[in-house]
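Here is the structure we will look at, set down as structure tokens.
Only a single protein chain was left out; the remaining protein chains are all shown in position.
Presenting subunit A:
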Amino acid sequence: MTLLKLALKSCWNRRTSVLLTFFTIAISVMLLLSIERVRMGAKSSFSNTISGTDLIVGARTGDIQLLLSSVFRIGHNNNAVSWQSYQDIKHRKGVAWTIPISLGDSHKGYAVLGTDSSYFDHYRYGKKQALQFQAGRAFHNGKEVVLGSEVADKLGYHLGQNIVISHGMGNTSFHHHDDNPMTIVGILAPTGTPVDKTLHIPLIAVDMIHASASAPRAITRKQVTGNDPHEHDPHDDHHHNHAHGSLDSEPSDLVGNPKQITAFLMGFDSPLYTLQVRRNINQYKGEPLLAIMPTVTLKELWEMLDIVEKLLLLFSIVVVIISLLGMLTTLLATLSQRRRELAILRSVGARPWHIFSLLSFEATIITLLGCVSGTVLFYTGLFVIMPVLQSQFGVNLSMAPLSPYELTLLGGIMLSGTLMGLIPAARAYYYSLADGMSIKI
């Protein structure tokens, strides 16, 4: 029977208080690990929202406001960029591609984004990953819509289905245009970014929605087709007549003749152009515009949010410390009742350092068990909460093994627990020297 075995048996004898102590440590460890992993997951999801875009250009507003509205679909940018300015900037030297974005409408709470085919060619997220189609293809004409994965999932939409997109940001619309439906022709693969929660429609369709919201249908049509000089009528009746829409439509005009867009994304041939064009845009004569570098602004935004994250981490560390102090209290409180135990051990020849080790083992055992159980609880919780976080917040958590940083945290807890155990151990050492053979209670 080694000292370790004695320590274990002694712990088991006082299992009620020991178990409670152990349980608080386990929970605090779980909390710490969870918060740390959510923090990391949120950070990576966040910085992976958009990539490969050198500039985002919109009407003059705050940097973060522009980022939030154009990338995260949060908030509403009231001002717009005129189509003329867009065309002007688009054709400047060094511009590799541009993606026009028109926001402001919604469908059952999901954002509707008007764009053109360049969106599917050039938009990148994560580690410069292109958008993939889970099913179907990009839109070919003004009556087709491409859904983000979550939109299709949550609303139960499928390819070929006709849906109505209305004007405005609200969940419901005063205007019902069942006679002006759009066909779902594509569903994007999940990205873990706001793209999943977006319905993508051609720019021309945005105009149609807005026009039909303010004018009778006949006029709308006439207006749109009338303003469309270089293509055939994009919404010929034969598109309407297919009950489940047609997936083999002919490519036609996607842009129409918009007056303005919300913002546009730009990519350059060389990063050298980025700063120069940015400066030019910020001093643009035609209208007040703002160009931001999304990576920089994302970082700024994260630093703002990071305070909250760091605070959470701090709190969970405090919880761990409290749980360890709880252990210390319990060990010290039971110590005076255990002086008899110590005297018996001394009488059979245990040396003071045996007593010391016995007591410090206890703290180490409790902390170790707490850490192990906390980690198990953490992975169990992760397994349960992962799908929820993914679908509700787009935060990707991994079931990956503990990272070096997480292991360092656990090591820190083990170390603190062991160090705390030295306090009752030192006291017991002192008792065992002072009490001698006599048993004092």
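Just so it is clear, a residue touches a chain if its C-beta (ideal position, glycine included) is under 8 Å from a C-beta of that chain, and two chains touch if they have at least 3 such contacts; residues count from 1.
Note that in this section contacts and distances are computed from a predicted model.
*Asks:* One chain of this complex is not shown here; going by its UniProt record, which of these names is it: "Transcriptional regulator HTH-type FeoC domain-containing protein", "Thiazole synthase", "Methionine ABC transporter ATP-binding protein" or "Nitrogenase protein alpha chain"?
*Replies:* "Methionine ABC transporter ATP-binding protein"
*Asks:* Have a look at A:307, A:348, A:384 or A:399 and name the one touching the chain we're not showing.
*Replies:* A:348
*Asks:* Check each of A:12, A:315 or A:430 against the chain that is not shown and name the one that touches it.
*Replies:* Of all options in A:12, A:315 or A:430, contact with the hidden chain holds for A:12.
*Asks:* List the residues of subunit A that touch the chain left out of this view.
*Replies:* 1, 9-10, 12-13, 340-341, 343-352, 354, 436-439
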